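Take a look at subunit A:
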Amino acid sequence: MKILTGNDLVTGDVTWWTGDGWSRHIEHAVDVDSQGEAIAAAEEAARRVNGPYVIQATMTEAGPRPAHIKDRIRAVGPTVRPDLGLKPADPTIGDWVI
Partner candidate 1 sequence: MGDLIRFRDDETHEEPAVTLDSFLEQSNATAIRLEPTDDPRALIPFLDRLSLIEVAFPKFRDGRGFSIASILREAGYTGELRAAGDILVDQIVPLRRCGFDAILSEAEIDREVAAKLAALYGNVYQKTVDGRAPVWARRSDPTHG
Partner candidate 2 sequence: MYRYDDYDQAIVDARVEEFRDQTRRRLAGELSEDQFKPLRLMNGLYLQLHAYMLRVAIPYGTLSAPQMRMLAHIARTYDKDYGHFTTRQNLQYNWIKLADAPDILAQLATVQMHAIQTSGNCIRNISSDQYAGAAAAEVEDPRPWAELLRQWSTFHPEFLFLPRKFKIAVVACEEDRTAVQLHDIGLQLHRNDSGEVGFRVFVGGGMGRTPMIAPVIREFLPKAQLISYLEACLRVYNRFGRRDNLYKARIKILVHELGADEYRRQVEEEFLHTQTLGLDAPQAEFERIAAGFAPPAFETGLSDDVDRSDPDFAVWLDKQVAAHKAPGYAIVNISLKPTDGIPGDASSAQIDLMADLAEAYSFGELRITHAQNVVLPHVRKADLQAIWQKLDAAGLATPNLDLIGDIIACPGLDYCSLANARSIPLAQKIAGRFGDLERQRDLGELKIKISGCINACGHHHAGHIGILGVDRKGEENYQLSFGGSGAEDASLAKIIGPGFSEDGVVEAIEKAVGVYTSLRADGERFLDTYRRVGEAPFKEAIYG
């Protein structure tokens, strides 16, 4: 699948396109198929996202899993500080990245 990601213009938070808006949680990301670039352009123009880009991902039980490690790290936060990521209660979240 293809999913769309970027950073929030104001906060810089990593966000994922949910079909009708942006979420910080990759679980909410939807397949954008061939629409990614068009959505990205419109959303960037509306200043709802900064630097959006389309990435490859695979659907897993736990939700979409980006093909590249960089985006997996973006999805969970720095692997060396799980306490600061989106799943602070799960100290093994870094393993999902690798």
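Following the convention adopted for this analysis, a residue touches a chain if its C-beta (ideal position, glycine included) is under 8 Å from a C-beta of that chain, and two chains touch if they have at least 3 such contacts; residues count from 1.
The candidates were selected such that all candidates are chains of the complex that A comes from, given by their letters.
What you see is a predicted model; the values in this text were computed from it and never measured.
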Quiz item: Touching subunit A in this complex is which of 1 or 2?
Solution: 2
Quiz item: Tell me, which parts of subunit A touch candidate 2 in their complex?
Solution: 7, 9-14, 44, 47, 50-51, 67-70, 73-74, 77-81, 84
